[in-house]
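Reviewing the structure listed below.
A protein chain is absent from this complex, but the other protein chains hold their places.
Going in written order, the chains are labelled A, B and C, and every chain counts its residues from 1.
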Amino acid sequence: MTPNIATSDLVKQYADIRKHSEEICAPLEIEDYVVQPIVDVSPPKWHLGHTTWFFETFILEPNFPDYKIFDPQYNFVFNSYYETIGARVIRTDRGNLSRPSVSDIYKYRRYVDEHMKIFLESRFMTEAVEPLLELGLNHEQQHQELLITDIKYILGHNPLFPAYKSEGTLPKPDPGNTEMIRFPEGVYEIGFNGEGFCFDNELGRHKVYLHNFEMADRLVTNREYLEFMEAGGYTDFRHWHAEGWDWVKQNNARSPLYWHYIDCQWMNYTLNGLQEIDLNEAVCHINFYEASAFASWKGMRLPTEAEWEVASEHLDWGSRWEWTNSAYLPYPGFKKEAGAVGEYNGKFMVNQTVLRGASEATPPGHSRNTYRNFFQTNLKWQFTGIRLAR
Amino acid sequence: MTPNIATSDLVKQYADIRKHSEEICAPLEIEDYVVQPIVDVSPPKWHLGHTTWFFETFILEPNFPDYKIFDPQYNFVFNSYYETIGARVIRTDRGNLSRPSVSDIYKYRRYVDEHMKIFLESRFMTEAVEPLLELGLNHEQQHQELLITDIKYILGHNPLFPAYKSEGTLPKPDPGNTEMIRFPEGVYEIGFNGEGFCFDNELGRHKVYLHNFEMADRLVTNREYLEFMEAGGYTDFRHWHAEGWDWVKQNNARSPLYWHYIDCQWMNYTLNGLQEIDLNEAVCHINFYEASAFASWKGMRLPTEAEWEVASEHLDWGSRWEWTNSAYLPYPGFKKEAGAVGEYNGKFMVNQTVLRGASEATPPGHSRNTYRNFFQTNLKWQFTGIRLAR
Amino acid sequence: MTPNIATSDLVKQYADIRKHSEEICAPLEIEDYVVQPIVDVSPPKWHLGHTTWFFETFILEPNFPDYKIFDPQYNFVFNSYYETIGARVIRTDRGNLSRPSVSDIYKYRRYVDEHMKIFLESRFMTEAVEPLLELGLNHEQQHQELLITDIKYILGHNPLFPAYKSEGTLPKPDPGNTEMIRFPEGVYEIGFNGEGFCFDNELGRHKVYLHNFEMADRLVTNREYLEFMEAGGYTDFRHWHAEGWDWVKQNNARSPLYWHYIDCQWMNYTLNGLQEIDLNEAVCHINFYEASAFASWKGMRLPTEAEWEVASEHLDWGSRWEWTNSAYLPYPGFKKEAGAVGEYNGKFMVNQTVLRGASEATPPGHSRNTYRNFFQTNLKWQFTGIRLAR
Partner (left out) sequence: MTPNIATSDLVKQYADIRKHSEEICAPLEIEDYVVQPIVDVSPPKWHLGHTTWFFETFILEPNFPDYKIFDPQYNFVFNSYYETIGARVIRTDRGNLSRPSVSDIYKYRRYVDEHMKIFLESRFMTEAVEPLLELGLNHEQQHQELLITDIKYILGHNPLFPAYKSEGTLPKPDPGNTEMIRFPEGVYEIGFNGEGFCFDNELGRHKVYLHNFEMADRLVTNREYLEFMEAGGYTDFRHWHAEGWDWVKQNNARSPLYWHYIDCQWMNYTLNGLQEIDLNEAVCHINFYEASAFASWKGMRLPTEAEWEVASEHLDWGSRWEWTNSAYLPYPGFKKEAGAVGEYNGKFMVNQTVLRGASEATPPGHSRNTYRNFFQTNLKWQFTGIRLAR
């Protein structure tokens, strides 16, 4: 969003993105909005309220005179921290909160959206507010992806295996053999330097020295992953990090998330319901330990994030977040911004691993080849995949 | 329920009790039906489904030819155990299940109720089925009480403190001084020996030898409990069981459940919302450790369940489940019945403590002076109170 | 201990009991004194120090003028609580404390024993002190039993299976069929009323009403318990309390403690090392859940503690602590004594189960038929056994 974008474009962009979140939730029953099966998953109604709270708290309240908070209590429902109001301390466990109701949260969205529209067309919408607006919209898009991952988890862990949508799905074509693309040793540049929005963790553009490497032209398929499983991949400690091996044993891990072995056949819970595994599809919902173990079994490795970014223009990426072997750490010269916005990324730069690319759950236009996604190494509920390097 | 009860009475009794469960839920939002803040609390929709499953599984399915199960999958949603169906194992965490929806569960109730009505009026409703029918109805009543305790917990742990109902509540009158009623030493009889329904744990009528004892004519009030708190009751280990003292320290306990110290005043979450403490009301929502510590601080003790039953006709009981100092153990000659019904009570006869009486949440006519309620000693979410003895 | 016991007897009794504790430890390596494999087991050196601290703290310090504490720091090593000395807070995890050394603790014992001898022969040893002296000696005897149970646990959980002693052990003779002894219904008296020492929890003698019951004349053998195991006792939930069944599944329980299935044979770690199971021996090291499940499988039950005490003169007891189906609760009129001694028993009267009799690890003369031992229902490291009733 640059200063020369017309107000009407801004209003439309805001409205489109906000509407998309609600479209994602359209197929849900009220009950689906409420539950939180694991701590990493948030209830859909919380996502809808939290993104709204972001616009209210960081844009309307400080910048729009006479704006009246929708409900002062929502602050400690939707900011996800412990709160102390006077002597009353209540832990807001997201999955235990039946109120505010879904209906109340949609009212909250209407209220904030109406005020945002007026605000965006007013003289109070100055250039100084634009970065926060862009951040708020990208924040909403991040939660759109989380809505999909979390809805899949909620429905996919229900014994009735309800479908989220019912579209015909065509079997994927055989992707053929993997080709390894070669890249020569030398100094490269990575990091964001374009126009438009990026997160602070993508700044600034800087040099890295890469040694000769090769990168697979496509992602690992279910067929290949099944070969790993059938070759005893989950029972041979040599392919695993020590921490990964502990994870395997403690969780009795033996397949990607959402795979169920029923009547001598591997089935896969998808957003269209329980289906047979599509062997040609890129494997999905594996964690970093599994991705690394698979690569070791293949005699390869995962790429670093710098290798991935350099190679990205030669790759067909976007269907899976691709695990790298890079820890999530600050780029040279990284600076946290002051205030609450400064907390956005920097504070998570320890013990997390970088994923690159995007997934089929990522909103269109949200990602780019400098985007740095990151998660803990044991998590599987994201649409994650494997690309090999050596 | 005795053989001479007319069919029309049976049908009406069934309909009345079933309807009452739904009336309890009438004030709820859909979202309130779904959540499970702690393991002891079940989501209201689970209670509605589970009680229905009881009639379907134990009455209709084995006794009503051609009855068609509403949904075979409901068995492992509503029987509260781990289930293995083929190679598919899913843990049915009650609070994580958004489906079946509330609407589906009400359809389930309609379906079962309609079939039950036909069944009760049919020739298949034999005398052999009556005990199970009675058990099912009493089981539903037990869950009616749990519906109220659990709804209170769900709403009372929401930071918005929504009210369940909004009735005017009159302050209670001062109950005056406690009188101690004396009972002489001797052989007494306890246990059920009347007509009508009782649970297996109340059988059989048997002799016990009681020594001289005295029993308070009324329950301990909030005023008295507040005196205990202000006298440092929660910080003086001498009044507590060792296990209770550990509980105090680990939970930083300092008041009954639902009490909040706000702006220098003790407030109480009630079904009518957050209110000032009514000092004349019987103290509620304390666990066994707290009841025992209070009694010790008063230089008294809790009654045994035999003392309570012998004294009961002289007591005004029914507003609070009264903690006894009796462990929940089998009466002489206790026999588990064969089959699933035999699991009803006997398997819980270890490390639980008996409560006697009834509470304001107990459905009318459900309890009696031989009724043996029981819970773990650390639990507070029931409508529990204290009666002193010495 | 009555007033007419001569001083020389007192001195000898004290010396004998104190010496016995050290004799129990004589076969140990220094290292064996130090470790604490589970929280229920204490390191032998802690037992030796703690019992000494009892005499120093409750007898010498308050009653013997000019007595000088051996080491003021020992107070927070040997009293087993958290301690705050100024701003310094250290948790004294017994099993992590290498100091005081075993040698220092024996010096501590010498020091206290020498002062106790002088004290007992002095004018300061008044009648008022006698109850505390008796309590201290019985306390030391309780820890003698714990020394044996804990040493067995420490050595029996070492992969080298070191023997504590190496005596020839003769196979037990076949005990023959069990006879059930009958006792008629009526009012009986239980509780201590003899001369000599008893614990406060055995007082006072009081009446109980018992219904007709039968009691086995001998304990359940390893042969019988093995039949239970081989009949699938650990896999049939019907015989277990709900809580016991959870325990079975969580711990993958399948045999008594110290049993190891090696090379197609059940072996048993004993104080003489790893040996074949002696089928004629009374089964040992089972918890309450297992004892109850075995009784249920046999179509019988465990006795109550009142039944046991009434029947005891007809029983051959003393080799195993016998699980009863009685919760550990106060007798009518039970009074906690004031001060630290009052904490001895009463504070444990919740969620524990009574064992009656004595075991082969109990010091001679320590127990009696009114003795009330108690443990949590999941514990197996005591020398516990099963006697059936019905």
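Everything below uses one rule, namely that a residue touches a chain if its C-beta (ideal position, glycine included) is under 8 Å from a C-beta of that chain, and two chains touch if they have at least 3 such contacts.
Not measured: the values here are computed from a predicted model.
Displayed chains that the missing chain touches over the full complex: A, C (touch as defined at the top).
Only one residue in the set C:128, C:170 or C:262 touches the chain that does not appear here, and it is C:262. The residue touching the chain not shown here, chosen from C:36, C:201, C:221 or C:292, is C:36. Contact with the chain not shown here comes from a single listed residue; of A:101, A:158 or A:325, that residue is A:325. Looking at subunit C, the residues touching the absent chain are 29-37, 45, 73, 76-77, 83, 86-88, 90, 92-93, 95-102, 154-155, 157-160, 162, 260-264. The missing chain lies against subunit A, touching residues 187, 206-209, 211, 238, 240-245, 288-289, 292, 301, 325-327, 329-330, 332-333, 343, 347-351, 353, 377.
The criterion applied here is as follows: only the chains that are shown with their structure count from here on.
Chains that touch both subunit B and subunit C: there are none. Per the C-alpha superposition, subunit A sits rotated 180 degrees relative to subunit B, a value rounded to a multiple of 5. The largest tally of C-beta contacts between two chains is found for A-B. If each chain is reduced to the centroid of its CA atoms, subunit B and subunit C end up 37 Å from each other.
Subunit A and subunit B have Cα centroids lying 44 Å from one another. Distance between subunit A and subunit C, defined via averaged C-alpha coordinates, is recorded as 57 Å. Annotation for subunit B: no residues touch two or more other chains.
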